[in-house]
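Note that one protein chain is taken out, while the other chains of the complex remain in position.
Moving on, here comes subunit A:
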Amino acid sequence: MTALKLAVVGAGPSAFYTVSRILSSLPAASARDVQVHMYDRVPAPHGLVRYGVAPDHPEVKNCINKFDQTAQDPRFSFFGNVLVDPTSTSSDQYPNAVPLPLTSLFPHYTHLLFAQGASQPLLLPMLPQAVAALSLVHWYTGHPAAPSTPPIPIDTIQHLTLIGHGNVSLDIARLLLRAPASLEQYNDLPRPVLHHLEKSTVKHVTIVGRRAPAQVSFTAKELRELMSLPDVSFEPIDSALLNTARTDDRLDRPKKRILDILSTGSKAKFGSTDKAWSLRFLRSPLEWHPGKKQLKLGQNSLTAHGQAEATGDEELFGTDSVVVSVGYRSEPSPGLKAWFDQTTGRIRNSNGRVMDSFGRVVQNVYASGWAATGARGVIAASMHSAYMTADNLLADLQAPVAEAVLSPLATDPLCGVPSPLHAAMGQVAGYDDWRTRAL
């Protein structure tokens, strides 16, 4: 069998699930011929499981136990604090990371897996002064590139507007609205973050979306959780809006259940609590003047295909801060050029096999998780993508894809890691380093 020396860019769940499937499918006796080197630009592994999943959802992070097992495999090595294929933006964000050009990996590996996720938040050009939700997430998860103070002045503002009807908006709303005392139990919440939350003056969070109740992207679990908070209430939704949503015969079970939760509303009666939240539908932000504390919203109607269409009507909406959470794309770094699809913002692939701009599979180059699928879906979705990629890589080891474009990687790889790393050993973090030393 062909020897496998695999370089993995990124150490999030899709990287680990891909590698765990590959290693468990190849006999351990293959140790001499199989090696996996996993690189991440932050010192600690696990990607968004560590720096994305909300600190009050520790059970979601149990998948780390499986990743730990994979990391113990003698064929596996982790290199943290290594920025693969740097750009000017990422070099600014990760000044302490060791830069490693993508091409420097080629002579050292037979296979390459892109699993670097989709880390660039989509911004709204009409709201240049709004804050990206990801910077808030990075702050409350203690991401190494985040500042130590919250990116919005939560100790002075009363009303926050989030743009985007997704789970990240619900996470942010929940963390800002739930009683800080109830957060103390979560060890993953950095204590300085907790202290800032204790001083928060935020009383109301409004989440604005361009479409209607049946088109939301958040999930029932997160919605129910927010509805169940004891001292937070939800402003009831206009029943006409809900009734219209219900008439759509394309509704699947998850959507129907979300509409049910929306119509039941919060456990606490609206108005009976100090803190509250609301959802606004069919609104697109047009302009935001932090000085005037006014957000201009354009009204939309829904087309027959469920798309938002501007009606031309506008309204002003008073708010103290605006945070945007409308999705992510992967970073088009220079080495990815031939394989990156600018339209979709991810790496072009067919079931995990990376393709060039002509749609031809590139031998021995793979992608999984959000880098391959775009930024959608929970960890389970990333896992499925990862397993599909792993299965295809394993199949290709036996019988390479006919018609594939020749790989830029080596058939007889140099041993060890690329030379730019040799001089920077002291900066590279090992898999368990975050447990034992200040990262």
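Note that in this section a residue touches a chain if its C-beta (ideal position, glycine included) is under 8 Å from a C-beta of that chain, and two chains touch if they have at least 3 such contacts; residues count from 1.
Quick note on the criterion: contacts and distances are computed from a predicted model.
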item: Listed names "Ferredoxin", "Geranylgeranyl transferase type-2 subunit beta", "Ubiquitin-related modifier 1 homolog" or "EKC/KEOPS complex subunit BUD32", matching UniProt entry of the absent chain; value: "Ferredoxin"
item: Contact residue for the chain not shown (choose from A:N300, A:S330 or A:T373); value: A:T373
item: Absent-chain contact - pick from A:R257, A:R280 or A:K293; value: A:R257
item: Touching residue (missing chain; options A:P101, A:P190, A:P236 or A:P420); value: A:P190
item: Touch residues of subunit A, complete complex, unshown partner; value: 3, 5, 32-33, 35, 43-44, 46, 50, 57-66, 74, 77-79, 81, 96, 142, 144, 148, 187-188, 190, 192, 219-221, 224, 253-254, 257, 341, 344, 348-353, 355, 359-361, 372-374, 378-381, 383-385, 387-388, 391, 401-403, 412-417, 421, 425-431, 433-435, 437-439
